[in-house]
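Supplied in C-alpha cells, the structure appears directly below.
Every protein chain of the complex appears in place save one, which is left out.
Letters A, B and C mark the chains as written, and numbering starts fresh at 1 in each.
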Amino acid sequence: MGQQPILTVNNLNIDVSTPYGVTRTVRDVSFKIEAGKVFGLVGESGSGKTMTCMSLLNLLPDEAKVVKGSIQFRNKDILNYSEEDMRKVRGSEIATIMQNPMTAFNPVRTIGRHFIETLRTHLPITKHQAREMAVAYLEKMDLPYPKNLLKQYPFQLSGGMLQRVMIAITMSLNPSILIADEPTTALDATNQLQILKQLNWLRKEYDTGILLVSHDLGVIAQLADEVAVMYGGYIVEKAPVFKLFNRPMHPYTRVLLESRIGLTRRKTKIVKHISVPPPNLINRENTCPFLERCEDADHTCSSYNLELKEYEKDHLVRCLKSR
Amino acid sequence: MFLKKSQLVTSIVGLLVILTVFVAGCSNTTKDQENTSDKDKPKVLTFSWSGDIGDLNPHTYFPNQWFSQAMVYEPLVYYGEGGEIQPWLAESWDVSKDGKEYVFHLREDVKFSDGSPFNAAIVKKNFDTVLANAEQHEWMELINQIKSTEVVDESTFKLNLHKPYYPTLQELTYIRPLRFVGEGAFPDSQNTFEGLKSPIGTGPWVLSEYKENEEAIFTRNEQYWGTKPKVDKVVVKVIPDGESRVLAFEKKEIDLIFGNGVISQDSFQFLKDSGKYETKISEPTATRALLFNTNREAIKDIKLRSALQHAFNKQAVIDNIFYGNEKKADTLFAPMLPYTNISVNPYEYDVEKAKQLLDEAGWKQIKGKPFREKDGETLQLELLFISTDNIQKAIAEFIQGDFRKLGIDIKLTSQEEETFWTTAYQGDFDLLFTASWGVPFDPHSYLSAITKSSENGSPDYKALLGLPAKKEIDEKIKEVLLSTDEEKRKMLYEDILTTLHEQAVYLPISYQSNVAVYHKNISGINFLPQEYEVPFTSINVK
Amino acid sequence: MKNVKRKLLSHKLMMISSMIIFIMTLLALFPPFLAPNDPNLIDITHKLQGSSSKFPLGTDHLGRCILSRLIYGTRTSLGTAFLVMGLTMMISIPLGIYAGFRGGWVDYLFMRMCDILMAFPSLLLSLALIGILGPGLGNLILAMVLVHWVFYARVIRGMVLSVKEQNFILAAKVCGTPRLVIVIKHILPAIISQVVVLVFMDIGGVVLAISSFSFLGFGIQPPGAEWGMMINDSKPFFRNAPSLMLYPGMMILIVVVAFNLFGEALRDALDLRRE
C-alpha cells in the first residue's frame, strides 16, 4: 500500500438541481485508487455511485455540479482541466466500461467503427493500423472471428460479447484508471465470471487501477482490494476488502451483508428494511442518512454531526455507534 | 455542453456563408446573363404570351396563336393602313369582270425557309388542303365560295368562285387559314389538318427552339424576301397570368408587352404612371360587347334585354376599369369601319327606365327578397367569362354587383378559354363576353359567321335563334356578301346593323385597343392594321 | 418547477388561442352586425381606396369594403371547415368504430380500402373529384369529405382497438350487454376526447385546404367572400395595393395558428399523444 495513488478523490461534494429542489447527491467522498489495485464502491441505486464515477471523467450532466472537493489525477486536479485536456484524458488515461453494454453502442454503427474511432482519436495511426490493433485486442479478449466481428452491428452481438468488446477497447489504449460501473449487472452468471476474470487479468497485465462500482457485494468480494460502501451520498464505511467482510461496522453494511448471506434465514428482517422508503436527499440536515432505516439508531444519532472515523487501521466508519 | 459553442457557431456561420454565396451566385448569374446579352452581338427581343404558341400550323386554330402564325406564314395580299389591299406574296392580281375569277401573279424571289420554292403549285396545294377541311373554316365565307383553284403557270395562280364574293381579297389577308406552308411541311397524308411535319413558311421568322408551355424562340429568316427584321431573335415566353407578365416585365425578363387583355387595365395604368416605361395605345381594333342568348326563356323578351342595356353603367366601367384608356362603344361595330356608320339611338344609362322595363317584362321586386321574380322564378342570369381574362372578370363582377341593386341575380361562370368557347358554341349561357373580330374581319366576316350553324361558325348563331327576325337577318347577310352593287350593300348593312341594335342583342361596352408597354431601349413599336399582328419586324433593341 | 411552468405556458397559449377562436366564431356567426358595410356592395368609383372611417381597411378593386369581406369570409372559411369536419366525422366515427369493434373480414376489407385511398395524396384526390364534379362550394365540401373520412376512420378504428381489449369492455361483453349499448355507453365515451383533440388538431389544416382550393378557383364562386379567393382576386393589384393580399392571408394564418395551438394545448391538457 505504499504506492503513490494515481487518482485521489478528496472531499467530493456534488449537488444536483432538480425541478423539486437541489439534491446533495454526493457528500464528502474521499478515496484513492492505486495502480494495479481495485477499489470497490458498493451501494444501492441512488446512493451517488454513478455521479461519483461521472465526476471522475468530468462528465457530470448539466444539472449536476461539483460544489466542493478535488479529484487529483497524477497530482493534478482534473476539475480544473479544460474540456479539451479532459477529453484527451478520457479513454486513454481514464477509461470506462458502461453499465449496460447493449445500449452503450450506437446501433447504427459497426463495432469496427466504434473501435477504430476511439483508437484514432487518441493515437496518430491510420485506419488500417487501427483495424489491425482492434483485431489484436479482440483476440486477446478471446472473442471469436475478430475480423468478422468488426463488421457487425452491436445488436447482432450478445451482452457478454459487447462487454468484452468494451474491455478490449479500453485495454487497447492502456489507461491507468478504469472505471467499471456495474460491469456485470446486465449479464448472466457465466458471463459475469468471465468478465471479472478479464478485469482481474487486465489489472495484473497492465497495472491498471480499477474503480469497480457495483451493488453486488459478491462481485466486489471477488475482485476488490479496498471497498467503500455508499449510502445517501456518503461513504459510510471504507476498508480493505477482508476487513469489511469480516467485521462490517456500519449498520447498513451489516444489512447489506446479511441480506446477501441470509436470503433464506432472515427473510422477515429484509422485508422490513425494504418497506422503508429510501432517504430523501433534498434539504437534508447533516445527520446520518441511514437514520430512518437503522435498527440501532436512537436520539443521539439525530443530534450529532457525522464524521468518518477510523475504527481500526484503514477501516473507516461513519457511525456514532461504532466507537 | 460538450460541443464547444465556438465550434458550433463557426460551423453555422460557415453554413450561412455558403447559403449566401449560393443565393448571391444565383442572382448574379441572371444579371451576368443580362449583361452579356446586352453586349453580345445577337439582338434578342423577349416577348411573352399567355399560352403556348401551339403547333404553328396556319391551317388550324387553337392552340395556335394568331401572332405566331403571322410571324412564320404570309398571305397573298396584305391588309394595309386603312384597309388598302397591298401586294405581298402576289405581286399583282387581276379580277374578272363578273367578279368570279381572281388571277394572282406571284413574286418569284420567294423561298420557303427550308429553301424550297414558292410557286403556284404550292399555293394550290395549300388552298386545296384547306378546302378539303372546309367544314372547319365555315366561318369564312370565301372558303365556301371557292369553286376551284388552278395553276396557270409557275408563278400564276387562279381562283374560281361560285359567286362574286366581294370581300375576297380582304379575306385573303387573314392570318388563317389561307397562308402557305412549304412542301416539306405536309404530313404523309397530305392533309395539314392532321398536323405538320415541321413549320416551314415564307415569313420573316423561323421557329428555332421550342419548349412546350415554356418558350419558343424565333430566329430571323436570313433568306427573307422582304424587309428583314432588325433583331436576330424573338423569344416568346409562356406566362399565363397577366400580373406575372407585369412582374416579369418590370424585372426586364421580358422586353415587350403587347396585345389586348394581356395585362389588366390597372397594371397598364400602373406602368404608365410609373414613367419608367414607354406605353402606347392603338386605335380601336374591335368592340368589346356582351352577347345575350335569346334562346333562353327570360332573355327572349326584348324588354328584359333593353332593361339590361339601360341598367349597365358603361361610363363607370370606362372610367374605373379602363381608366379612360378605352372608348365607350354604342354600336356593335366602330363607326369608322366600312358600312358601319349607322344612325341609331344609343341605349343610355338610365336606372329608372331599366326598372320600369323590368316591371313591364313581368319581373317584379318582391318585398323581403333580394331579387326580382316572375311566376315564382327568380331573375337569375348566367354570365360566362374567361377565367384568365382580368378585364372580363372585373367587368363581370361589376355587373354582378351593379345589377344586384336592380334585383337581377347574375351568376358568374368562369371557364378556361378552350372550355369557354365550347360552352359558348353550345349556347349554355345567358350572357357572354364577346368581341367583334376587328380589322380586317369586321363587319363582313363577323356577320357571315353568325349565319353559320355549326360549331365552326360563331356562338352568336345559337344565341340569336330566339330572335323572330333571325331568318330574315341571315338572308340579308348572305345577300350583302354577294352583292356587287356598292349602294345596295350599304343599304343592306345599315338594315342589318340597325335591326341588331334595336333588338338589343348585343350590349357594346367599349372599343378595345391593343396596348404596348416596353422598355426605353426598344424602338419601332407601331400598331399594325391587323389586330393580332405584333410588329416584330420593325422592332429594334438598343 | 419546470413542469408547472410548462403547464402554465400551455394554459396561457390555450387562453390566447381560445380567445382568437372565440372572436372568430363571433365574426362567423354575426357578420351582419359586425361588418361595417355590405360585403358585396360594389361601388367602382371607390376602388382601391386606403383606409377611411367608412372603410376601415380600404376597398378592393370593385370598391367593396375589405373589412366587411374579411368578416363575411370568416363565415365561409370557418363554416366550411366545420361542415367538412362534421360531415367527415359523421362518416368516420360510425365506420371506424364498426370496423374496429367488429374486426375480422370487415376490418380487413376496411383497412385495404384505407390503404388504397391513402395511396393518393389527399389534396390531389380532392382536386380530381372537384374536377369531375365541377367547381363550387358544395362540390368542394363533398370532395373533401369523400377523401378525408378514410384517414379519420382509420385513426378512430385504432382508438377503438386499443379500448376494446380493456377490462371494462370485456366485462360488459361478458355480462351480455348488447353491442350497440357497449359502443354507445362504453366505447364512444372512451374515445370521444381523443376524437375531439384530433378534430381540433386538424381543423386548421382543413381551413388551409379550403382556402387553397378557393385560391385555385375551385371553391366558392363570386360574389361570395372567402379569404383564399380574396387573395386570388387581389393578385392583379398586389404591387399597388399589397394590403389587399396581406389582410386575408393574415386572417388565414391567425386562424390556423390559433386552431393548431388550441389543438396542441388541448392534447397536452388531456395528456394525449397521437400515434
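Operating definition for what follows: a contact is a pair of C-beta atoms (placed from the backbone, for glycine too) under 8 Å apart; a residue touches a chain by one contact, two chains touch by 3 or more.
FYI, contacts and distances are computed from a predicted model.
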Among "Nickel import system permease protein NikB", "Heme exporter protein D", "Pyruvate dehydrogenase E1 component subunit alpha" or "Sulfur oxidation c-type cytochrome SoxX", UniProt-listed name of the chain not shown: "Nickel import system permease protein NikB"
Chains shown that the absent chain touches, full complex: A, B, C
Contact with the hidden chain (one of B:Thr422, B:Thr498, B:Ser523 or B:Asn540): B:Thr422
Residue among B:Ser92, B:Ser189 or B:Asn213 touching the omitted chain: B:Asn213
Given B:Gly99, B:Pro117, B:Gly226 or B:Pro240, the one touching the chain that is not displayed: B:Pro240
Footprint left on subunit B by the chain that the document does not show: 1-4, 7-8, 11-12, 15, 19, 23, 26-27, 29-30, 33, 63, 136, 212-214, 237-241, 244, 247-248, 250-251, 253, 387, 415-416, 418-419, 422, 426, 454-456
Missing-chain contacts mapped onto subunit C: 112-113, 115-117, 119-125, 127-132, 134, 204, 208, 211-212, 215-218, 228, 231-232, 235, 238-239, 242, 245, 248-249, 252-253, 256-257, 260-261
Missing-partner contacts on subunit A, residue numbers: 57, 59, 87-92, 95-96, 98-100, 103-110, 113, 117-118, 121-122, 153, 155-156, 166, 169
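We adopt the following convention: only the chains that are shown with their structure count from here on.
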Per-chain CA centroid nearest to the all-protein CA mean: C
Approximate Å spacing (C-alpha centroids) for the pair subunit A, subunit C: 57
Distance between chain centroids, defined by C-alpha means - subunit A, subunit B (Å): 89
Interchain centroid distance [CA atoms averaged], subunit B/subunit C, Å: 43
Complex interface listing, subunit C residues touching subunit B: 40-42, 44-45, 47-48, 61-62, 64, 217, 221-223, 235-240
Residues of subunit B that touch subunit C when the two form their complex: 241-243, 246-247, 264, 266-267, 270, 316-317, 319-321, 387, 390, 394, 396-398, 400-402, 404, 411-414
